[in-house]
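Of the protein chains in this complex, all but one are displayed in their positions.
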Amino acid sequence: MNPANFFALIGIVLFSIGLLGLIINSHLLRKILAINIMGSGVFLVLVALARRTENMPADPVPHAMVITGIVVAISATALALTLMLRVASETGHATLPDEVEE
Amino acid sequence: MNWNDWVPLLVVISSLLPGLIIFGLAEDKVRARVMLNLFGALAKLALVSLMLWGVYQGYHYETRLPLLPNLDLVLRAGPLALLFVSLSTILWLVTTVYAIGYLENSPHRSRFFGFFSLCVTATVGVALAGNLITFLLFYELLTLATYPLIVHRGTEEARQAGKTYLRYTISGGALLLIGTVWLYSITGTLEFTPKGFLSNIGEQHYPALISIFALLITGLGVKAALVPLHGWLPLAMIAPAPVSALLHAVAVVKAGAFGIIRVVYDVFGVEFSAGLGVLTPLAWVAAFTIIYGSVRALFQDDLKRRLAYSTISQVSYIALGVAIAGPIATIGGVVHLVHQGLMKITLFFCAGNLAETLGIHKISEMNGVGRRMPWTMAAFTIGAFGMIGAPPIAGFISKWYLGLGALNAEQSWVIFVLAGSSLLNAAYFLPILHRAWFMPLPESWPNEHHFGNKETAWALLLPPLVTAAMALAAGLLVTLPFSPLEWAKLISVREFYQP
Partner (left out) sequence: MEIQNAFMVFPWAVALILLPLASALSCFLFPRISRTLGLITSFGTVVSVVGLGWQLLEHGSYRHAVGGWGAPLGIELYADGLSLLMLATTALVGFAISVYSTTYFKPTLAVKFWPIWMCLLAALNALFLSADIFNLYVTLELLGLSAVALTALTGSKEALSGAMRYLLATLLASLAYLLGVALLYHNFGSVDIALLAKLIEASPAVWASLGLMAAGLMLKTALFPLHFWLPPAHGSAPAPVSAVLSALVIKASFYILLRLWFTLFEPLVDSEAINTILGVLGCVAIIWGSIQALRQTRLKLLIAYSTVAQIGYLFLVFPLSASMGSVAWNAVAYLIISHALAKSAMFLSAGNLLFFGGHDRIVDLDRVVQRLPLTATAFALAGVSIMGIPPSGGFIGKWLLLEAAMTQGRWDLVAVMIIGGLLAAAYIFKVIGYTFSPAEVSHEAQSVSASMQWSALLLAVGAILLGFLYVPILSILNISDTTIVSGVGL
């Protein structure tokens, strides 16, 4: 398969690994890392699929989308890390409580 | 703009607006509240009289507002509507006076009168509804407006009664909703039409129509207290006497019975229903309810409970009249709507008087009360005799027509039900009268209040006298053009004979 599709496939694999990591891990930092890995996977898919043919230059639109996505991911990660720190300082653990508090 | 188009809506608003304003009044603004209440009641009476006169002249009163595509909110002043709306309006006025006297100095009066007005708004809307969806809208509004009245006292018993009431009425409302939507999906219209609007429906829909009939009647039967859907009614007696009076004579129970009349006459049509075979089960249920209610009444010592079971029994006369499917029985059923209302409200007013003035709640406490409160007991006697069916009080007229109609429609078994019920009525009313008039006075009354040298407050005394007089007049003056009987005849003619 051509390199573009290969990288796209890797991107999807990354996405899946991230998803698995998000569900399995209970520590919040790991969850946040998992989300970032998922994000990277999606961005990789976008960039890989931008290269439609070998000879022509890559399609710039997905690149623009990735840049936007990276910015969003950074803001989201910043918010997530801050929240995680607050949760840890309030509850003493960096995990989510298991059940809904009644 | 045609003014006539707005009159029905104004009739509804005439109690809605005062009600909403009353909600905002502080507890101690007694005068303002009384003024608003009376103003609303009188305004409504004026508007209804206008409609009566106008219809007599040949005017047409209909309010139409779009609700859904192809379905409007319709308020229309037809003969049946006018019958019920007049009854409601007159009795509301009387009950308002009574309630003002009864609830003097009790807490949460603004809340009470606010919901009271909403209740009448809903009842009048039910009466004037020109199609099934408008009926449904006001019918459900009635449920919502009466719940706070039932739980008004706030005691645990009242709250439980309210919960039971809701269970029954909300479920009934759900059934009514299913039936209505189903009917609409088959026929595309819900307008009340004399002789019904189903004659063009193909035969393949007949099984569906039978199910729809069952759903609608069951939904309506909850409020009309058909057995076994009557369970909420005796419990609802926990409400203050004006509420019981209104609920039993005018609002909730009558709305259910009125709905049954509408469904059989103006949705399905009597001949069509008879053809479907759905009227016979209705007749059986009605007959069973009549006997069951009367039998249970015999064993109650609590006065209001006995009256409650009596209501369960009596309202089914209306259903029975409808189910017999004949013009004369129709007259009997429809006119009983008015007569039972007048008589029952009298009885409840008197029961309320006994409770308020002397603290009497049980029949066993009623010895000799006729001597202490002669006018109240006189009214009670008239009401009781009317229930039994003794001429010349109104109840006799309804039973007469029902019996005649049964014979006419070759359903003679109904005569036995009527006779049996009259006997049972006598069995549970006459002992009360005997106690009240002929037994010696007790040492003291459970909880006596004095009102100078009157037997009780004017506001409590006048209403039962007025309604008792009306019950008597309805019986004596049947031949007058505006008597309920003549009216019922008009309705019957429209249903059976006009093309």
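Order of writing sets the labels: A and B. Residues in every chain begin at 1.
Assume contacts are C-beta pairs under 8 Å (C-beta built on N, C-alpha and C of every residue); 3 or more make two chains touch, one makes a residue touch a chain.
Since we're looking at a predicted model, the values are computed, not measured.
Student: Which listed residue (B:Ser49, B:Ser106 or B:Thr155) would be found touching the missing chain in the intact complex?
Tutor: Among B:Ser49, B:Ser106 or B:Thr155, only B:Thr155 touches the chain that is not shown.
Student: Pick from B:Val34, B:Ile170, B:Met439 or B:Val478: which residue touches the chain that isn't shown?
Tutor: With B:Val34, B:Ile170, B:Met439 or B:Val478 as choices, the missing chain is touched by B:Ile170.
Student: Which residues does chain B use to touch the chain missing from this display?
Tutor: Contacting residues on chain B, toward the hidden partner: 23, 65-69, 73, 111, 136-137, 140-141, 143-144, 147-148, 151-152, 154-155, 158-159, 162-163, 166, 170-171, 173-174, 177-178, 181-182, 184-185.
Student: Take the complete complex as the reference. Which residues in chain A touch the chain that isn't displayed?
Tutor: The missing chain touches chain A at positions 12, 15, 19, 22, 28, 31-32, 35, 38-39, 41-42, 45-46, 49, 61-62, 65, 68-69, 72, 75-76, 79-80, 83-84, 86-87, 90-91, 96-97, 100-102.
We adopt the following convention: only the chains that are shown with their structure count from here on.
Student: Give, as an integer number of Å, the spacing between the C-alpha centres of chain B and chain A.
Tutor: The separation of the two C-alpha centroids amounts to 68 Å.
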